[in-house]
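Would you mind keeping the following structure in view while I ask a few things?
Note that one protein chain is taken out, while the other chains of the complex remain in position.
In order of appearance the chains are A, B and C, and numbering begins at 1 in each one.
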Amino acid sequence: MDTKNLIAQRVAQELKAGDLVNLGIGLPTLVANYVPAGTQIFFQSENGVIGMKPLDIPNTSSDSLTDAGGMPTSVIPGAAAFDSVASFGFIRGGHLAVTVLGGLQVDEAGQLANWMVPGKMVPGMGGAMDLVSGAKRVIVAMTHTAKGAPKILKACTLPLTSVRRVALIVTEMAVIEPTEDGLMLREVAPGVTVDDVLAATEARLIVGESTPTMAVAA
Amino acid sequence: MDTKNLIAQRVAQELKAGDLVNLGIGLPTLVANYVPAGTQIFFQSENGVIGMKPLDIPNTSSDSLTDAGGMPTSVIPGAAAFDSVASFGFIRGGHLAVTVLGGLQVDEAGQLANWMVPGKMVPGMGGAMDLVSGAKRVIVAMTHTAKGAPKILKACTLPLTSVRRVALIVTEMAVIEPTEDGLMLREVAPGVTVDDVLAATEARLIVGESTPTMAVAA
Amino acid sequence: MCKVCSLSRAVDQIPNGASLLIGGFMGVGSPHRLIDELVKQGKRDLTVIINDTARPDFGVGKLVDAKAIRRLVTSHIGLNPETQRQMLAGEMEVDLVPQGTLAERIRAGGTGLGGVLTRTGVGTVVAEGKSTVDVDGETFLLERPLVADFSLIRAWRADHLGNLQYELTARNFNPAMAMAGATVIAEAGEIVPVGMIAPDQVETVSVVVDTLVSRED
Partner (left out) sequence: MCKVCSLSRAVDQIPNGASLLIGGFMGVGSPHRLIDELVKQGKRDLTVIINDTARPDFGVGKLVDAKAIRRLVTSHIGLNPETQRQMLAGEMEVDLVPQGTLAERIRAGGTGLGGVLTRTGVGTVVAEGKSTVDVDGETFLLERPLVADFSLIRAWRADHLGNLQYELTARNFNPAMAMAGATVIAEAGEIVPVGMIAPDQVETVSVVVDTLVSRED
């Protein structure tokens, strides 16, 4: 299993039946593939739909039903469509159980930076700032390092997405929970040691007596 | 023509084709009867409908379509229904061309009091405060006096509905326009003299060189 | 994940002293079955947030008659003399709120806004004890968000997931209240199979509805 799918598989274990969940573009989108059959999760797309599912039947798309990237999508029976004001009402109002987003950096305070690299990449924050400020649980799904450099830092050097502490960081190496006391190392990936994680992390990690291995299929 | 219908008839002349208009309970409701045929006015009821018209065909009422007093009503073709949040969005947002409300008192600053008599009558303000604060034009339709006592005063003694200056006061004796300089006497009713109006008014009225008579049918 | 349960079990969840957002405008669009069951179960010391108290023996007027309400947040009590009597006698605390402000405060509570900035009420008794905020030289009243332990909602139609659809002026405060209750209990004129309410027709999304009252037995 590749890095991205390993992360997605582990994140999917955090979702509970009936949850309203927003998946960011890219890696987080893969999470939907690992929801156990029979567990009904409601996926929101911030452009105005709850009950989104991938378009799996050819030639059934509509120009008026797209995901947040503007690509054709589909919905489950019982889905609902609404405008952007209502969409962010769900997000800000705490009705979203979980949001899964990618990350550029996370720091020891659990603060996420994921929307710009000054002078280089300025895509705009889109809905990310509202999602990180408003969802009940924020899960960051990202690779542990970028070109060998740690992404989990003492302090973010990039502009923050929100000052709010995220709930969980899932990488291909580890599951880390930001807490009031600091970053707790909760799990390591199969074949990865605690020392491997520490070596790839700039931030201080709090390590317990024993660190379980992620329950993911290889 | 009785007092109330005379007032309603004069107020109706203030409405223009295409206007969105809210009529308060009681006297203001009569204004709808005097809109010239062929002039389309859109009447809003703040409980959530635009395009209201009186229920004029027997046995066609629904429990789910009522006016702001909870009484069965009807709608024109092209009417729209919406929730209370949207309803007051129209009102506060300046989308209402005219609101016509009853009054207990109006003062020299053009400020209206119409929602409570402390210790005696405390019905609550309902939508009145939003209507007076938000509509483009506020027209007060009321009898000139109550049991012989003036209702147009130097200063209101009752709690204000809004500090905003109303646009026009129409009574069975006169049409009065509150301005920055004070209350301008614009018209008198048929058979009423300027002196009659001054005698029935506590507030100072500014009287022009000539005061036209209201163009209303007797 | 079936949300549908009996009327009595739906109301059993509500303890005495709870705060309730209740839909309806002069009783139109109020959850009459839920209100009747609240009275039947003898709930008391309730905080009720509702547009108006309808009339005696009708809609939420039945809760007033039963002296079940300790605190009332509302915009209009003019057609219910019993509400006015309890208020003037000091038996019930009544907080009168302009109707548009009431709607917007509930919306703010349900959508995570810090409050409402409105011209309505500035300079009147409604402004007493409240902060104001100046925006570009104009003064607005800061009105606080409203939420409650429970929202009691009346819908025209529901599906078995809990998606709701409303009808005409029976809509009123229901959609905003369905977003602002910690637990949302809905009754509907009809419960239809999932998929019968098209996505564009859903007005309250199932994910916010916790309990749907089953059809009359």
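Here, contacts are C-beta pairs under 8 Å (C-beta built on N, C-alpha and C of every residue); 3 or more make two chains touch, one makes a residue touch a chain.
These numbers were taken from a predicted model, which means no experiment stands behind them.
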Since one chain is left out of the picture, which of the remaining chains does it touch in the full complex?
A, B, C
Residue touching the undisplayed chain, where the options are A:M1, A:A17, A:A146 or A:V163:
A:V163
In the complete assembly, which of A:V35, A:M129 or A:V207 touches the absent chain?
A:M129
Tell me which residue among C:I49, C:L168, C:A188 or C:V209 touches the hidden chain in the full complex.
C:L168
Sites on subunit B contacted by the missing partner chain, in the whole complex:
17-18, 20, 40, 42, 49-51, 75, 77-82, 88-95, 134
Using the touch rule from the top, list residues of subunit A that touch the missing partner.
45-49, 62-66, 68-70, 81-85, 87-88, 91-92, 122-130, 133-134, 159-164
Identify the residues of subunit C touching the omitted chain, counting contacts across the whole complex.
104, 108, 112-119, 133, 135-136, 138, 140, 142, 144, 166-168, 171, 199-200
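Going forward, only the chains that are shown with their structure count from here on.
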Between subunit A and subunit B, centroid-to-centroid distance (C-alpha), Å
55
On subunit C, where are the residues touching two or more other chains?
107
Got the subunit B residues that touch at least 2 other chains?
none
